[in-house]
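Complex shown without one protein chain; remaining protein chains in place.
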């Protein structure tokens, strides 16, 4: 998947639907531990920056490696993560890109244990068109406890 | 309400909207204790399977009975349930059916008490068209703590 120049304009309702569906599929990939497919939802040079990390993670290879480490840690602990993105606001920039701002929760459930919110965050994305879909070019996640 | 053959194709954005609205109305019926109307959001032979139950619940009569028992238990305890479905991914199968995969939380609030997450789950649905709306033909709910 790479961003292309073939984008055609879509209505605001279609754009909003596409972003919601993209977010659902993207986070399900991460929560399922499908880390290479997760990294494939970023552009090849995609940036993942977070106020919980000293440095942004840049590029699919680094995003894959970071996700693989987290996935292994959670699997070793027997904890299922669920990333919930909601309160999504989408603003088109041009036919090939859009800005999105949403809230994101991480819900964790230990095997045999109690589900609970781990962190509440704000997520700000620059999205770019990729055929009929979207990729994250730049994501900035701010944990509310660190803000 | 029964599934009909009169379905006309809808756009991906319209399908996504219809499923979101259907899920909101469906779970509000359950949380309001309107158990027969809740059961009416399944096909007559609808299946509700969960990893928390030994056997699937099959058919509207059985779905009504199971929901009535749960509703009475919650009412007796003075607890308000809220089912939140989110991170919804919808894939059309044909003009009459679609697959959906989403996350579902159950939030509980005792009267005079503190709201909390009861369980975090994964919900996988086969949906079928019913006029302008949708019905669940098959729902599989996996609680994360039992997975």
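In this document, chain identifiers A and B correspond to the written order of the chains, with residue numbering beginning at 1 in each.
Going forward, a residue touches a chain if its C-beta (ideal position, glycine included) is under 8 Å from a C-beta of that chain, and two chains touch if they have at least 3 such contacts.
The structure displayed is predicted, hence computed values, not measured ones.
In the complete complex, the residue from A:17, A:60, A:81 or A:129 that touches the missing chain is A:17. The omitted chain makes contact with chain B at the following residues, 11, 13-14, 16-18, 20-21, 23-25, 27-28, 80, 82-86, 107, 109-117.
In the full complex, the hidden chain is touched by chain A at residues 11-13, 16-17, 86-90, 101-103, 105, 117-120, 144-147.
The definition used in the following text is that only the chains that are shown with their structure count from here on.
Between the Cα centres of chain A and chain B there is a gap of 26 Å.
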